[in-house]
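Down below is the structure, laid out as C-alpha cells.
What you see is the complex with one protein chain gone and the rest in place.
Take a look at subunit A:
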Amino acid sequence: MPHQCTECGHTFPDGSKEMLSGCPDCGGNKFKFEPAADAREASAARSADERTDAAATDHPPDDPAATQPPPATDGPNDAPPDGPPTTDSDAPAAVETEDGAQANARRDVASSDDPAVGAAPNSEHTPASDDSATSDDSATLSAGETDPSADPTDPADDGDASDADGADDAEMAALRQELDDQFESIKILEPGQYELNLMELYNREEYIIALQEDGQYVIDVPGSWHGE
C-alpha cells in the first residue's frame, strides 16, 4: 500500500499514475504515502523470523520450497505460473504487489535522482544468507531491489530494461509536462514573454502581485490581502 486516499481510504497497489488524476472513488487528491522501505523492512523482518523459525524445525528436507523462490525473483510480472501460488501460500499477496509498486516507482521516478534510496536497503539485504536460503519473501524483495543495480552487469536485462525505461521516461516526461501546464499559473518563456493559465490564476488563493526579473514572483497571501 504505497499510497492511500486520505478521503476514502482507496489504496493504489500498483503505485502508478492512476492517482495523478485523483482518486477514482471519491475524487480526492490527498494521498498518504507509506514509505516502501518500512513495508519492505517489516515484511523482510517478518519473513526472516519465519524462516529462522522454520529452518530450525523442518525445512532442510523441504527441497521443493527451496527451488521455488528463484522463479519468484523474476518479479511479479515475469513469474511463471507456479511462482505466485507458492508466494501466496507463504506470504500475503500485498507484499508482492508492493514490490511491483516499489519497482515501478523506482524505475519511473527515482532512478536517476535518487539511486541511493534503492541501493541502501539493497546493501542491507544482499549479504544476508536469506538469498541462498529458502525465503521466497526475501528472494522476491532482493530481486526487486537488485533490479536497478543489476542492470549494468546483466546484458539480457539491460536490453529489455533500456527499452522499457526509455518508453517509461518519455511517458513520464510527457506526464510531467502535462502537469506543469496544468498547474503552472504563469509560465515565463523568457523575460517579457509569458503564458498564463487563467483557470489556475482564478483558482489560486494567493494573489500574484509582482513578477521579478529572475523568474521569481511575489505573492500576497490571503490573510494579509483580506485584512485590508
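Everything below uses one rule, namely that a residue touches a chain if its C-beta (ideal position, glycine included) is under 8 Å from a C-beta of that chain, and two chains touch if they have at least 3 such contacts; residues count from 1.
Heads up, the rule we're going with is that contacts and distances are computed from a predicted model.
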{"item": "Chain not displayed: protein name in its UniProt record (\"Energy-converting hydrogenase B subunit I\", \"Cytochrome c oxidase subunit 2\", \"Pyruvate ferredoxin oxidoreductase\" or \"GTP-binding protein HSR1-related protein\")", "value": "\"GTP-binding protein HSR1-related protein\""}
{"item": "Which of A:8, A:26, A:173 or A:196 contacts the chain that the document leaves out", "value": "A:196"}
{"item": "Subunit A residues touching the omitted chain (full complex)", "value": "185-186, 191-199, 201-205, 207-211, 222, 226"}
